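This report refers to the structure that appears directly beneath it.
Removed from the display is one protein chain of the complex; every other protein chain stays in position.
Right, chain A next:
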């Protein structure tokens, strides 16, 4: 994990001392904040909506369908389908969608008083 180095930094003035006692990594702290504030769910919904709009979801479903056709519908597991979609799925997210989500994430990080 590349950001371990930052955990060893001297604490910032606004450090949340309560949390630090529990020795949670910074990333875990942020994740908790993300979920607690409901922001994670909102971001996920936003991403899902954008991916539907741009046809990404249909592409993925088509990949699944052709895999199912080849393998036979009763021989397919969820793992199989995840392995089928993941490489193409990660690569084919439109740049604009990615940029929009990253912008939201960054502004959340900024407002989360790191």
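Please note the rule applied: contacts are C-beta pairs under 8 Å (C-beta built on N, C-alpha and C of every residue); 3 or more make two chains touch, one makes a residue touch a chain; residues count from 1.
One rule holds in what follows: contacts and distances are computed from a predicted model.
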TODO: Identify the UniProt protein name of the omitted chain, choosing among "SAGA-associated factor 11", "Aldehyde dehydrogenase", "Large ribosomal subunit protein mL46" or "GPI transamidase component PIG-T".
DONE: "SAGA-associated factor 11"
TODO: With the missing chain put back, which residues of chain A would touch it? List them for me.
DONE: 2-3, 5-6, 9, 12-13, 27, 30-31, 34, 40, 43-44, 47-48, 51, 57, 60-61, 64-65, 68-69, 73-74, 76-78, 81-82, 84-86, 89-90, 93, 98, 101-102, 105-106, 109-110, 114
